[in-house]
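Right, one structure below, let's go through it.
Note that one protein chain is taken out, while the other chains of the complex remain in position.
Note that the chains take the letters A, B and C in the order they are written out, and that residue 1 is the start of every chain.
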Amino acid sequence: MNGLDCWVGIDLGSTTTKAVILDSEGAILGRGITNSRSNYDVACAVARAEAFVDARFALARRTLEADAELAPRTELLLPVIAASFAEAKHGAALDALRAELLVAARNDFYKSWQPALDRVLGEIVDEMEVRAPALFVPGAERKSDFFRDLASSSFMQLSEEAADPGTMPQDVLIGMFDKAIIKVENQELEVSFEEHVGQALDRLLEAAGLEAGERARAAELMEYAVGMPLQERAHVGTGYGRARLPFPKASIRSEILCHGLGAHATFPSTRTVLDIGGQDTKAIQVDERGIVTGFQMNDRCAAGCGRYLGYIADEMNLGVHELGPMAMKSTRKVKINSTCTVFAGAELRDRLNLGQQREDILAGLHRAIMLRAMSLLARSGGVHDDFTFTGGVARNPAAVRALRELVTENYGERKINISAASIYTGALGAAIFARRAEDADESTEEAAA
Amino acid sequence: MTETVPAQRDASMALQKKILGEHYHALAQAPETGAKTAYTFVPGNLTELIRSFDMLPVLPEINALQSGMRKQSGDFVREAEKLGHSEDVCTYVKCDIGMLKGGNIGPTGEHIPDPDLLLLSYTGCFTFMKWFELLKQEYDCEIAMLHVPYQGGGEITQEMVDYIVRQLEESVIPKLEKVTGKSFDEDAVSERLALSAQAEEDFVYVLESAKHRPSPIDGYFGGVFYIGPIFSAFRGTQAGIDYYQALRSEVDARIAAGKGPVTPAGEVTDERYRLVVEGPPNWTHFREFWKMFYEENAVCVASTYTKVGGLYDRGFRHDPSKPLESLARYCLGCYTNLNLPQRVDLISDYVREYSADGFLINSVKSCNSFSAGQLVILREVEERTGVPGGFIESDLVDPRYFSAANIKNRLESYLQMIEQRRQPVGATG
Amino acid sequence: MTTTCGIDVGASTVKCVIARSDAGQNAERLGQRFERIRRRDIAAVVDEVVDTALGEIDLTRDDLDYVATTGEGEFVTFRTGHFYGMTTHARGAVELEPEARGVLDVGGLHARAILMDERSKVLGYRMTSQCASGSGQFLENIARYLGCSLSEVGELSRQSQEPEAPSGICAVLAETDVINMVSRGIKTEDILKGIHLSMAERYARLLRAAGVKGVILMTGGLAMDTGLVAALGEEIERQGVPAELRTHGDSIFAGALGAALWGAFRHEKLRERGVA
Partner (left out) sequence: MASTVEELVARAEALALDVDLTGVAAWKEADPARRVVGYLPVFVPIEIITAAGMHPVGIIGGTDQVEIIRGDAYFQSYICHIPRSVVELGLSGRLDVCDGFLFPSTCDVIRNMSGIWKLEFPDKYVKYVDVPQNFDPEIGGNWWRHEITSLRADLEKLGEIEITDESMWTAIALHDENRRLLRNLYDLRSERPWLAPTSEVYLMQRAGLVLPVQEHNELLREYTEAATNSDRPLMDNSRIVLAGAFCEQPPLGLLRTLERAGCWIVDDDLLLGPRMITEPIIDPEGPVGDPVDALVKAFLDKAAAASFIYIDEKVKGAELADMVDKRQAEGVIFAAPSFCDPALLDRPMLARALDERGISHISMKYSENTGQFQTIREQAGTFADALKLWSDA
């Protein structure tokens, strides 16, 4: 079987690590994301692995759609396979969590809480396992894509229920979790793709969603997609942590250039790009070639970035996903003053105590963030058509709404692009750089030959 | 400028160090020799007039920047803040106050005598006024104020000149006479002004040598050394003339040899970016800062900071035939006394005249006189010249405000951007 | 003798002290209690803390002559009067440590250095303001990330041999820095000590700027963090602050205690004037 050439871009962000795989046509084959964690190599490897899995799905989709018989069943097959795969990964991580929790509980420091500690921890994980499948029903809403967030949220809840101030303080349980989760997320968990395709197909068969003949055909096609060798020709890294990537210097690009290029590739007529990530905000102006002509970024202070929302979400015991939709329900304007991320939590509490609605407060917070972004945009040269909003915060509908309002109020009507995959913009730019560099090398080689 | 000569240096640099060292020595000896001292400022200084009364000028700004270069300023600034000075204000002032409280030991390690006169000839910055009001609380000495109007309307008018000349005649000169017991000698001033004009000629030649490709000098980092004598105590002196002659021949030799500027980290051999720079440098990390440019083969061909003590390259010369009026016009014409449109014009002209690839603003936290409006300058100059502007932020002598990683990141991204824009259309599409 | 209650409502914790004294002098602490707020309704936490503390010593709110609030306690409806944080911390500190002439109060979000005289009159102070870098909250976040509980932090930090400081001052960016450090294999204790040192550096400057001299008592919740206290001791020496740092097992109650005592003092004043 002839393999497929591909190029990889990796954006090692402060909060999330993203990977994008391009094929020889420059089309996106796969995307992967994970939370950046203490071990950058692992984060990088996980994002890359996820992107390759995603690429497999893309190949599978291509194959299925090209098959006369199965094409109509694509939308039935793929989500189930994906969900099954995700659930399996989650299960593997839970296993690891269980093991690490028990290791943590062995520490002498916690001797006085034993043996109850082991038991309570075990019960919590049992319950987490029980709840897991519900998370992975195709189409289910999850608080986050990341194991850390999902596990943390249910652990918090379960540990609160299990805790007792005298005999088993919640602080102790949380302490166990904090210790264990670091270990878990720094392991690369092996989950076999092939195996889960098979399981998913069986499940569909059981649920009578699929006929036996279709199953066989599907298995055949999937085997092809899964077996296709993917040859990584080159990679480029970018992002906040790029200096720490295990790449040679030539394979590292400034994140500003990558974001500019990535946005240009997605929306060729874009001239202004705003990227709001976990702890930095960039306003970039690009020309018709995607070349950066001006930029501004915040520094020294993380006020008004994605982390700010993260703090607020923690404070309210919500996932970052839920903040935007909640803020969209606001009916009254509230002006938020805190510029500091850490103080925002305190202000939130103050205002809740004053009886303000949390929807309104949240809307005010989103506007506050966007006001800061507007300043950077103004500094970088304004907002020009088309305007593209990228980065994780572009996934947040309330942030997008606040931005739209402010842009229109201050610059008039602008075409605003928001790509569903906006969080991958930097990684995409990096992948394009990887492809280009390779082209350039080849052309020189050819010239020399 | 004395202690901090770069590792690799020209002969002129040694000469500069020598004459400045002699000046500090003369100051230290003042209690014995009976010489009187006038504290005064660089922009709009009246050196010839001061010297005509045989007084020695002391320039607190220079002391402050020297402390910065010798990494003492951080302590001085903190000391002043402990005394109730705000974190927010100009660090030159705080550095000076801290140094004063620490015994007023100058950059050569010798004591700087107390002032006999605080000569507040303040051009282009309100902080100067506060500075000497503060010093006046420390020293029981005479203070003379020379109010130099701002070129708000973009020009020097006769009324401004007359106002200054009247102040010189009625308040500054009488104070000088009172402090020294000598009487004003207009001819003596004229003689000195003639000497000044001579040095000014060579100084301008040196600055403009950067129009050559490759530029033989660095007009910002290197320029800081070239302005030393003429901006401080050496106008109207033979030592000043000698220094600039020597410098000029050195530059001529470099041009003839097709050589780039000498930097502490080595000689620039492959000039890749020609930049015009606006704003004062950071002193606490001066070498580190310069090295970032060196590593990218970026040469600063012109700068506005080297004009704070006069816009000689725009034609101004001290004029012995009209001494007081000439001093008045000098004070009025210093860079920080220009209004914003004039500054935009000047920088745009530099970009064209020096064939620059870009211009960079180093915005310092301390100095509102420079900084307020720089973002407008950035956009206007970009628009007028079509070359990209860069923007970095630091401070003069407060080491807490120098983030090397940050500045390097911005500088690199900026230069990468210039590089990317150089490529013909299509090459990257 | 007057029986008074001091309530200190902080950003993260509510503290309460019940004391009997003679117009604030010769005080005897009858009871004390603190409770983390943790996203709960503050008024409810206040009620719970006060009533539990009273219950433990068989008293009720009716037995109190004066309820004095401090911190963010102005909204407490059953208060008699309010005193501001520095007034109460200074008083509480002198009560806990009679030799103290300075206070360093580090709580959930703020830090402040207070200079006072032997009567606990505030003579000068410095406080951190709009930036939360180096606050209790910050330390908590880092500790969580490192997977250790607050009670372990001090112990660990004091074992450090090669402290590694975070590069920036921002509480949020420092978290990333910490992630970085973990990835470079820096030991937990060295990271903690580095952070303690960088916090201590700021606090020592605060103390210097406030002009403190002599014995200073550390108050607020972070006084319980022995690692921070040790680091602060080192920094005070390094920066040449002419001060000797002490802590007290009940440091976290300093504000509430001070409020209770000032309350007694005011009660007496008002009684003299025939108001109460």
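Keep in mind that, in the parts below, a residue touches a chain if its C-beta (ideal position, glycine included) is under 8 Å from a C-beta of that chain, and two chains touch if they have at least 3 such contacts.
All of these numbers come straight from a predicted model, not from anything done at the bench.
Chemist: Among the chains included here, which ones are touched by the excluded chain in the whole complex?
Modeler: Hidden chain contacts in the full assembly come out as A, B, C.
Chemist: One chain is left out of this view; which of C:39, C:121 or C:238 touches it in the full complex?
Modeler: Of the candidates C:39, C:121 or C:238, C:121 is in touch with the missing chain.
Chemist: Please pick, from B:140, B:170 or B:270, the residue that touches the omitted chain in the full complex.
Modeler: Per the contact definition at the top, the residue touching the missing chain is B:170.
Chemist: Give the residue, chosen from B:40, B:374, B:403 or B:420, that touches the chain omitted from the document.
Modeler: B:374
Chemist: Identify the residue among B:13, B:65 or B:93 that touches the chain left out of the display.
Modeler: Checking the options B:13, B:65 or B:93, the one contacting the hidden chain is B:93.
Chemist: Counting contacts across the full complex, list the positions on chain B that touch the omitted chain.
Modeler: 83-86, 88-90, 93, 125-127, 129-131, 133-134, 137, 145, 147, 149-150, 152-154, 159, 163, 166-167, 170-171, 339-344, 363, 365, 368-369, 371-376, 380, 393
Chemist: Against the chain that's been left off, what residues of chain C make contact? List them.
Modeler: Interface with the chain not displayed, on the chain C side: 72, 82-87, 110, 119, 121-122, 125, 127, 129-130, 262, 265, 269.
Chemist: In the complete complex, the non-displayed chain touches which residues of chain A?
Modeler: Residues 335-338, 343, 347, 371, 374-376, 378-379, 406, 410 of chain A touch the chain that is not shown.
The working rule: only the chains that are shown with their structure count from here on.
Chemist: Per the centroid of Cα atoms for each chain, what is the distance between chain A and chain B, given in Å?
Modeler: 51
Chemist: Do you know which chain C residues sit against two or more other chains?
Modeler: Residue numbers touching two or more other chains: none in chain C.
Chemist: Could you pull out which chain A residues touch chain C in their complex?
Modeler: 14, 36-40, 104, 109, 171-172, 174-175, 178-182, 240-241, 244, 279, 300-302, 305, 307-308, 311, 315-317, 339-343, 345-346, 349, 353
Chemist: Under the stated contact criterion, what part of chain B meets chain C in this complex?
Modeler: Residues of chain B touching chain C: 78, 81-82, 405.
Chemist: Which bits of chain C are touching chain B when the two form their complex?
Modeler: Per the touch definition, chain C meets chain B at residues 167, 205, 208-209, 211.
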